[in-house]
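Structure in structure tokens, see below.
Missing here: one protein chain of the complex. Every other protein chain is in place.
Letters are used for the chains, namely A, B and C, taken in the order the chains are written, and counting of residues starts over at 1 for each.
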Amino acid sequence: MNETMNTDVILTAALTGAGDTVGKSEHVPVTPEEIAASAVEAAEAGASAVHIHVRDPETGAPSRDNALYREVVERIKETGIDVVINLTAGMGGDLVIGQDDPTRPDEGTDLVNGLERLPHVEELLPDICTLDCGSVNFGDGSSVYISTPDMLRAGAKRIQELGVRPELEIFDTGQLWFAKQMHAEGLIDDPSMFQLCTGIPYGAPADPGVLQSMVRLLPAGAQWASFAIGRMEMPWVAQSILLGGHARVGLEDNLYLSRGVKGTNGQLVEKAVTIIEALGARVATPDEARKKLNLRSA
Amino acid sequence: MNETMNTDVILTAALTGAGDTVGKSEHVPVTPEEIAASAVEAAEAGASAVHIHVRDPETGAPSRDNALYREVVERIKETGIDVVINLTAGMGGDLVIGQDDPTRPDEGTDLVNGLERLPHVEELLPDICTLDCGSVNFGDGSSVYISTPDMLRAGAKRIQELGVRPELEIFDTGQLWFAKQMHAEGLIDDPSMFQLCTGIPYGAPADPGVLQSMVRLLPAGAQWASFAIGRMEMPWVAQSILLGGHARVGLEDNLYLSRGVKGTNGQLVEKAVTIIEALGARVATPDEARKKLNLRSA
Amino acid sequence: MNETMNTDVILTAALTGAGDTVGKSEHVPVTPEEIAASAVEAAEAGASAVHIHVRDPETGAPSRDNALYREVVERIKETGIDVVINLTAGMGGDLVIGQDDPTRPDEGTDLVNGLERLPHVEELLPDICTLDCGSVNFGDGSSVYISTPDMLRAGAKRIQELGVRPELEIFDTGQLWFAKQMHAEGLIDDPSMFQLCTGIPYGAPADPGVLQSMVRLLPAGAQWASFAIGRMEMPWVAQSILLGGHARVGLEDNLYLSRGVKGTNGQLVEKAVTIIEALGARVATPDEARKKLNLRSA
Partner (left out) sequence: MNETMNTDVILTAALTGAGDTVGKSEHVPVTPEEIAASAVEAAEAGASAVHIHVRDPETGAPSRDNALYREVVERIKETGIDVVINLTAGMGGDLVIGQDDPTRPDEGTDLVNGLERLPHVEELLPDICTLDCGSVNFGDGSSVYISTPDMLRAGAKRIQELGVRPELEIFDTGQLWFAKQMHAEGLIDDPSMFQLCTGIPYGAPADPGVLQSMVRLLPAGAQWASFAIGRMEMPWVAQSILLGGHARVGLEDNLYLSRGVKGTNGQLVEKAVTIIEALGARVATPDEARKKLNLRSA
């Protein structure tokens, strides 16, 4: 008797993220051209979907520039590769608490309102965009990721109007609670889609017990995935599908293929595919993912 | 075989809190005199400890005024009642994100740095003060409770120097992670003391599975309690001790004795004692609590 | 957010059981007259249902004599008391492995086939009878409780034909698996009814984690209760309803009201009612129980 394992796994490649990783691995894609190429590499390695941030082509710093998103998406589409497009809408939530006066943000702050995090979504109408469901300390200093209920309800409503499907990024159990609240209010269509993000200091740890307790609280019929960052990225592919979820890997979450060996997005996807198949499951095709998630492109 | 239930329960009465409750129940103590009287009532009903906030005597609004804390503590001590004193140090973390410009806080904001949350602790040197271990959305609008790693390390260090014992307030699993990190860094002395706060939107829900997953992650030898707010306050007394924890009730967390019937702190404590004893456990005396928690007054 | 707690609790009093308890408490009812009187006392104290074994009126030893069951049931009905009747059908499964030759049972063995455990059910057609869903060591010597899949399928089929509702007694996770298998085969009607029995050596321990893992595996729509024996009886009333279940207490499971103080069934029920109500729940009336469980008498 095992009733929980997922055998048709939507595998997402999180290509570049917003982390300070560009100097740490030459494989982290920076320019739209590189990001699109990495998307193709990931899709060819078997990813069902790609989760996309953009970066300043000069500095590698995370960016919210529409033109960059547009170029990435166009470049991917031009290749004709078949892959589900998932654009982050999580940028614009960074608040660095002032050292002198905590009410006056320090440098590094990039904080805008809910709707202001969505212009690229409005323009590009991707299959999926993310929605980060709460505020939480980010890292070990004075950074807080800010996403308030007011911002989230405004964002969810607009995403719903656009016919884009929101992937609810959950960084801890309280964020899951609020996401369910939005779902109960009709702001999130069925099937709801959850990404249970673990191992990011200081959100939910990559702990099987915490994950299990969150999975048990998901709305009926929800589609969900979970990932962990760093060295728990690959083990978490197994843990997530064992508990019935989909999976995510990629350079946003982890740079290493194995101890000391840096990898590309394609290589990380390949490794995830190996695990998924060794466990007797398979990766869903993009079309299967579209159907499961009820995407506009389905 | 049951190895987890706690049969010597430290019962804390959270007397008044900082919530918008003054108009909702005439039993919520406001003036130092009322708060001290409520402490005595709670202790006489069996509480081992009292957790104290202060309020503006005129308006009932939450306050950080040293003089008010001093008056409450002195009044309690004058009565000669035996009870462990636990002062909040969680005030001064309220950030209301600006509607127009999210980087410019709106009215209602009361945000100061870590050390600035401690003057009453410095002066009064209570047995215990609280330390809220992270940032999290608070309520359904635009309020965020802010407590960054920088603030927390500064606060923990100072509390340690003062010889006061910090009760680590944990509002979600990521905050537990950071609290453990501080413990690992030597900023928290053994036995570490955790308060697992549940049911407060949007922190950890009052869910037995989530609680269990947190309990499993506590440091070895930790002393811990858990409470839930609202109608789950009393059930959570049972849930906490069943999993090995201490308990907390009081008007900070819940106004009702039963459906539609408002209670005093003494009455809420009495009810908790009934539950604890009906389950075959007992409430620890203040002296037993001092010993278990290694308080300065032990 | 708490979605699991049960606030309408069917409370069963397990009046006498089959344990070697008659000499240990003068409150354990033995004769049909005593058992019926104890049923009335329990119902008056608030029990929704009574779970009944019978004993040899002379020796106090457990019995399977139809006449005794009949007398108990008639006596209860004559009083006009309103209570759901639940008769054990678990007797006749005791195998004492031979010390010299393990294939030749020793004294104490009372082992009959599945249908032979049902004559009193056939005759008296109670609302509910129990069905013990597997084999397991019983106690610390050489006794094994035997209930094989062959026996269980035969029994379940007959109980279904009789229109009696089976309460599936689950002593460990594997028995839950088999019970679900019978449910899947159509041998158990909806709503399925489970009793998760804990703390009996050497079945499932009275551990909140084990209980939670079993609850998560129940069929959709199942009605369930859980009890623990000995000093965990009362705590388990709280644990069971916190996880969404019904409750059971009584002298079959525990003789003590508190340390050193023996109680009657009525007193144990009273204490359970105190706990249930202190937690903000209430006890279901017999009629409410009949409806929830879809009993023939509903």
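As a convention for this text, a residue touches a chain if its C-beta (ideal position, glycine included) is under 8 Å from a C-beta of that chain, and two chains touch if they have at least 3 such contacts.
Bear in mind the structure is a predicted one, so any value in this text is a computation, not a measurement.
Trainee: Which candidate, C:Val22, C:Ile81, C:Ile97 or C:Leu125, sits in contact with the chain we can't see?
Mentor: Once the missing chain is taken into account, the touching residue is C:Ile97.
Trainee: One chain is left out of this view; which of B:Lys180, B:Arg248 or B:Lys271 touches it in the full complex?
Mentor: Hidden-chain contact among the options goes to B:Lys180.
Trainee: Thinking of the whole complex, not just what is shown, which of A:Ala206, A:Ala225, A:Val269 or A:Val283 touches the missing chain?
Mentor: A:Ala206
Trainee: Quick one: say which of C:Gly174, C:Pro191 or C:Gly230 touches the chain that got left out.
Mentor: If we include the chain that is not displayed, C:Gly174 is the one touching it.
Trainee: Give the residue, chosen from C:Val22, C:Ile81, C:Leu125 or C:Val210, that touches the chain omitted from the document.
Mentor: With C:Val22, C:Ile81, C:Leu125 or C:Val210 as choices, the missing chain is touched by C:Val210.
Trainee: List the residues of chain A that touch the chain left out of this view.
Mentor: So the residues of chain A touching the missing chain come out as 1-5, 199, 201, 205-209, 212, 228, 231-232, 234-235, 238-239, 241-243, 258-259, 271, 274-275, 277-280.
Trainee: In the complete complex, the non-displayed chain touches which residues of chain C?
Mentor: Counting over the whole complex, chain C touches the hidden chain at residues 95, 97, 99, 102-103, 105, 109, 111-113, 134-137, 139-144, 146-151, 171-178, 181, 201-205, 207, 209-210, 212-214, 216-217.
By our rule, only the chains that are shown with their structure count from here on.
Trainee: Could you work out which chain's C-alpha centre is the most distant one from the centre of chain A?
Mentor: The chain lying farthest from chain A is C.
Trainee: Given that chain B and chain C are copies and touch, would you call their interface same or different according to whether over half of its residue numbers are shared?
Mentor: Over half shared, hence same.
Trainee: Considering only C-beta pairs in contact, identify the chain pair with the most of them.
Mentor: Answer by contact count: the chains A-B.
Trainee: Relative to the centroid of every protein C-alpha atom displayed, which chain's own C-alpha centroid is closest?
Mentor: Chain nearest the centroid of all protein C-alpha atoms: B.
Trainee: Any idea how many Å lie between the Cα centroids of chain A and chain B?
Mentor: The computed centroid separation for chain A versus chain B comes out at 35 Å.
Trainee: List, in ascending order, every residue of chain B touching at least 2 other chains.
Mentor: Expected reply: 201, 205, 207, 209, 212.
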